[in-house]
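Only one protein chain is missing from this complex, and each of the others stays in its spot.
Naming follows writing order (A, B and C), and every chain is counted from residue 1.
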Amino acid sequence: MRYHAAKTFEEAASIAAKADGVTRFLAGGTDVLVQLRAGLVTPDDLIDLKHIDGVQDITRLDDGGWEIGVAVAGARLGAHEALCADWPGVVEGMELVGSTQVQGRATLTGNLCNGSPAADGVPGLVAAGAVAKIVGPDGMREIPIEEIPAGPGKTTLAKGELIAAVRLPARGAGGGDAYQRFIPRTEMDIAVAGCAINLRVEGDTITEARVAIGAVAPTIRLVPEAAELLVGSTLDAATADALAAAVSAAANPITDKRGTSEFRTEVVGVLARRVAQTAYDRAKGDRS
Amino acid sequence: MVEVNLWSGMRRFVGDDLTVEVEAETIGEMLDALVAAHPALKPVIDQGVSVAVDGEIHQGRHVPIPQGAEVFLMHRLKGG
Amino acid sequence: MAKDEFREFRLVGTRPDRPDGLDKVTGRARYGADISAPGMLWGAVVRSPHAHARIVKIDTSKAEALSGVKAVVTRADFPTGLTGDEWDLQENTMAGDKALYDGHAVAAVAATSKLRAEEAARLIEVEYEVLPHVIDVDDAIKPDAPVIREGAADATVPEGMPPNVVRYFEHGRGDLDAGFAEADLVRENTYRTEATHQGYIEPHACLGQLGEDGKGEMWVCTQGHWFIRKMCADVLGLEKSQLRVTPSEIGGGFGGKTTIFMEPLSLALSRKAGGRPVKIVMSRSEVLRATGPTASASMDVKIGMKKDGTLTAGRAEFRMQGGAFWGAPVDMALDCAFAAYKLPAVMHIGYDVLANRPKAAAYRAPGSPMAACAVESLIDEMCRELGLDPMEVRLKNAVREGDRSSYGPKFKSIGLVETLEATKAHPNFSAPLGPNQGRGIASGFWFNHGGETSVTIALSEDGTVTVSAGTPDIGGSRASIALMTAETLGIPYENVRVNIVETGALGVNEPTHGSRATFATGKAAVEAANAAIKEMCRRAAVEWGIDPEAVEWVDGAAQPAGPNAGKFPPMSIAEIAGNMGSTGGPISGHHEGNLGGVGASFGCHVVDVEVDPETGRTTILRYLVVQDAGRAIHPAYVEGQYQGGAAQGIGWALNEGYVYGEDGRLQNSVFLDYRVPVASDLPMIDTVIVEVPNPGHPFGVRGVGETGITPPLPAIANAIHAATGARLRHLPMNPPSVLAAIKAVKGG
Partner (left out) sequence: MSKIHVTTTVNGDSVEFLADPRETLLDCLRDHLDLTGTKEGCGTGDCGACSVTLDGTLVCSCLVLGIEAEGREIGTIEGLAQGHELHPLQRKFIEHAALQCGFCTPGFLVAAKALLDKNPNPTETEVRYWLAGNLCRCTGYDKIVRAVMDAAEEMRKEAV
């Protein structure tokens, strides 16, 4: 295994593009090291991104949005009051990844690039309409987060491409987001089902909504038909039930050691109802 | 004489009567006498048994059996 | 019964700091993996990826060619001709003709670094012929199941039983038919529990060294180093006394560290590597795949009950698999099943069944939790059906001293009724409950064990004392042994140091198992202290020129027994010790034996749960453990045993369990998916120590370590039923199972 401490994204991309064996990028390392130790993946080239300028930064953009560096650990997201105020759902999703110790290392981008359908950090980004800033041999591009996962353990990134940062849009008035997952214990489990909802209200009425679900399909995905049910409503009981049904209908989970298909399908609907309420309350000004 | 209470799975080695009388003053003598009277019991006893004498469970052969004591043969106990 | 009633003791019942506390909070304590030796090599083990496969060929040439590799061993390096348990241990240590479970060791390698050893292990090529496998106990007991080993049944198994049945149990008494006929309600149900792992946080680790001359040493984390010595010597054909085994501090065991796994491999590798020491540390995945889980069980229970709650008859038929070797704790499960109840008629039938899983090791009260899960659930179900209070039914049928036990003999002094009464009196028993909340209670039982024990105490020149004990300290037993020794000698607790010594320093000691360390080692330490007191009195008598019988030991000093014995000031232990060189030499006391006098321990747990009706997730709101300790020597560590046992039982009830794929491979061999309770899963665990002294121990001790894991399984099932109306009869009661059961009740 060759270890590279890249100084720029271009250098990292160049090393990756030229490598002919197994390549891994090291940000938080909480997935890479587990795979390395278990003998599942021993990279030929391991490219450490933490020595690149700005990768630890959380930056407010001119348009009011946010840029989150590739090596920002979950604990730092949670400690950033302004970001938490704008995007509590994004932050709470990332904070559910692993233990306090893991929060000291794990990153949003790593959570995304690991390609797990159950990644807790990702549904919130998808619901928020976040984009990934990608550096590759052909320069830089931006694509929506939901276009990155390609299936369990896979992404759409090409050889030599890597994510330099994640960008969140400006929160704007009347916005609220939330994420919840279901796990059998209270902590330390991989999500059995997850749901993030981001919405905007005018008065009591929802005017915009995005619904993302996790752990119930090969990738984390948007459920636009569920979001449409929310728009125009005041999240009355009938709408919440219809939302739950639509989300369950969009789920296409497997049965595995973590849960049955039937259970996941049902519970993701339950979560959608609960998450919508939290997002709605937050949008109306209750920041809890 | 000691009256020994066997477990019912031993019926096929000793017949229907699950209480067997043997001449013995210790657990070891009792086990030896049992095997002498019913040789088919030997492999079962060799695998290890615990013996309750008046409610107290013993593993050792040296333990004396008082006159009139209540004696039960049990599967050997083991803990975690 | 409150512990404060026993104030006649100076030290017993107090809570001093444990002697090993400082080492353990500073990181200095040395566990299995913490020792290295000059010239040390690292070992790694190659394990079968198949549940059942014939080993066609093992090619070690590439590994041997790797620089830094010093030894490779396979089964061909072990002696042949072993039989019985010794063959089983050898076969489990290293597969012979067949790999019998996913994770079964097939080869091992030693090299100059950990990474090099792991590389070499990956270079060993094993050719397998995959065979049909069987995992579930109810499948394994079928007549046409894949046969794991011909001729493995022992003498208890009648002709014509299915091929994987290796032991058969049948015992009972009374007229069962008449008992059921007399009942107003007879119910029979089937209950299933999944295999769980002891889950000690310290993975198995050892450092072994063995020369061509057959002399060897080992440093190892174990509950019993004499067991390790005997088993390693048996498996490798060594003379036992030539192997010196030193126990490290042990990072949890719960029964799982009472046997060998990779320890003989380190010795075999060392011998082949010219006697260089070899360290092997298991990964968590190896621990879960290849070391002792407990058995899985499928259990039919039938009970007869009168309208007033009187039990008339009970029948239990248990099937358990304990892996590819005999040893599922069916026998003990059966003995424990109805132990808390007076029953005029009872019958127990059991089958120990082979399956393609790792060899079961003991796990805290082996068999009792499964049995309780079945019996205590059914009792609760029947109480509900008859509209009876489950606590009153337990009290009505509770066994007392002199009652005949379900397993045969009459009970000596026991504290079940006192335990149930103390439970009723606790505020948790009557705390108000909200919506979706429910309360469950259940009893539990464990026999406890005395066993082979050898202890020496020795005086130092300053009158302080060392105790040499042979039972590794898992949960604070050095503190309790020091308390009992100091109490007996009449000296301060701090003046006693308890050392857990290596195999050469004492006669054979059984492991710390069967809840016996404080009971048996404590009892032997008291006897050893009494022997030393006798010698000290003799020395004083010689000094004073009086009859040794006229000297008594009071408050840490010899003194004349009454005015007729002579007038001498008391001679303190420090004075006697200071002069011992000139009064006859060293003073020590020794006691050894196969110790009896054990007292069984009953417990009762009360749990309040809240179940999320939409997701099936169970939250433990309150938890109470009440248990008879006989006498609590160090109450804080007694409480610790209660709380730890309850937590393990809660894990077993809710989320732990081995998950196998269709391919027979273990799917959850990491802590991420083998879900032991975490801190946020549990509330504070309330405890009440009931003290009904055991007359078989000088201070009245009953073993307390094991009973606590028994009641949680049924108590939580009973609580979930109370909260939801749904009865879970299969563990684990994880959210998918609970939600499905809730929906079934609702007819959805």
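By definition in this document, contacts are C-beta pairs under 8 Å (C-beta built on N, C-alpha and C of every residue); 3 or more make two chains touch, one makes a residue touch a chain.
A quick note: this is a predicted structure, and the numbers were derived from the prediction, not measured.
> For the chain that was dropped from the view, give me its touching partners among the shown chains.
So, spelled out: the chain left out of view touches A, C.
> Among C:A65, C:I201, C:A425 or C:V554, single out the residue that touches the unshown chain.
In the full complex, the listed residue that touches the missing chain is C:I201.
> Just the residue numbers, please: which parts of subunit A touch the chain that's not shown?
Touch with the absent chain occurs at residues 1-3, 26, 29-30, 33-34, 36-38, 42, 46, 48, 50, 73, 75, 98-102, 104-105, 186-188.
> Footprint of the hidden chain on subunit C, which residues?
Residues 15, 17-18, 20-31, 33-34, 36, 113-115, 198-203, 249-254, 281, 283-284, 474-476, 634, 636-637, 639-640, 643-644, 646-648, 670-672, 676-682, 684-685 of subunit C touch the chain absent from view.
Basically, only the chains that are shown with their structure count from here on.
> In angstrom, rounded to a whole number, how far apart do the mean CA points of subunit B and subunit C lie?
Between these chains, centre-to-centre, one finds 26 Å.
> Averaging only over C-alpha atoms, locate the centres of subunit A and subunit B and give their separation in whole Å.
Whole-Å distance between the two chain centres: 67.
> Between subunit A and subunit C, what is the gap in Å from one C-alpha centre to the other?
44
> Under the definition above, what is the set of subunit C residues touching subunit B in their complex?
154-156, 158, 168-173, 198, 254-256, 258, 329, 331-332, 335, 347, 362-366, 407-412, 446-451, 513-516, 594, 596-598, 696, 703, 705-706
> Mind listing the subunit B positions that touch subunit C in their complex?
5, 7-9, 11-12, 43-44, 47, 52, 54-60, 62-63, 70, 72, 74-80
> Can you name the residues of subunit C that touch subunit A in the complex?
My answer: residues 118, 122, 283, 285, 614-617, 654-655, 659, 667-668, 671-673, 675, 677-678, 680-681, 734-736, 739-740.
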